[in-house]
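Every protein chain of the complex appears in place save one, which is left out.
Read from first to last, the chains carry the letters A, B and C; within each, the first residue is number 1.
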């Protein structure tokens, strides 16, 4: 299983891009894959092909009416891991013994 | 104010690096800056110099006993914005009218 | 057309990963897409589906015998642009009037 964090937004639409990011989040939310939205990106969990298919749909929905799009993707594959979306955070809380902010 | 997301970890310590990432999170948690830990990175909010100073301390604590370190940083500056750590997510919830997962 | 920069490497194989990165570069070089190798990543130019297909082959070749893999991808789409691989650098040289190092 793969954890994939991504952010995608137009850079030709001025300072505020939340209408475009909202479209992206609707695709993510409709994908059925487990995900977590954060202040700087959204993390999906699934097989490589599954998570990349979501990113491709998000790209397509922006490319429909944006002239320039920036996208950053970070991927963490670990053989045999499931539940990494919560597991990584839980493991850090346990290890530090602190109520780390999420 | 700046939002800075980063992840930092050794790549010479084998498959599991959580003991090293725990050190990093203790520095973040002790920094006093508002932050959010996610499955793929930690986001800090503050002035440029403040957030970068935290990253530098994290780098130093790993460089003490790691031979190779990877770090990824993503920065979003918006003039006049405060409270972006929660504000960006809240704004997407409002705009989509969905209880997006965080 | 899209410019896609990526780096991909195992994090469970110790400090030196060049044998694994060499496999990746052979796939890139065999892809037939225009590319540029740099010290921190490789940039491909093509349609979204074309460049992502190369990344997927690179992931598969590492996942065959690596337990943990990190990958970072950065994408720049600009409608109507071709030749961006050299064009962006050429434009900066022209604009600065300097022989910028590549």
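Of note:
Methods note: contacts are C-beta pairs under 8 Å (C-beta built on N, C-alpha and C of every residue); 3 or more make two chains touch, one makes a residue touch a chain.
This is a predicted model, so every value here is computed, not measured.
Within the entire complex, the positions of subunit A that touch the omitted partner chain are 9, 11-12, 14-15, 17, 67-68, 70, 72. Annotation for subunit C: contacts to the undisplayed chain at residues 3, 5, 7, 15, 18-19, 21-22, 25-26, 29, 34-41, 43, 45, 72, 74, 76, 78, 84-86, 88-89, 91-92, 95-96, 98, 100-102. Across the interface with the omitted chain, subunit B contributes residues 48-49, 52, 56, 59, 63, 66-80.
Everything below uses one rule, namely that only the chains that are shown with their structure count from here on.
Look at where the CA atoms of subunit A average out and do the same for subunit C: the two points lie 21 Å apart. Here the spacing of subunit A and subunit B, counted between their Cα centres, is 15 Å. Shown for subunit C are the residues that touch two or more other chains, namely 67-68, 70, 72.
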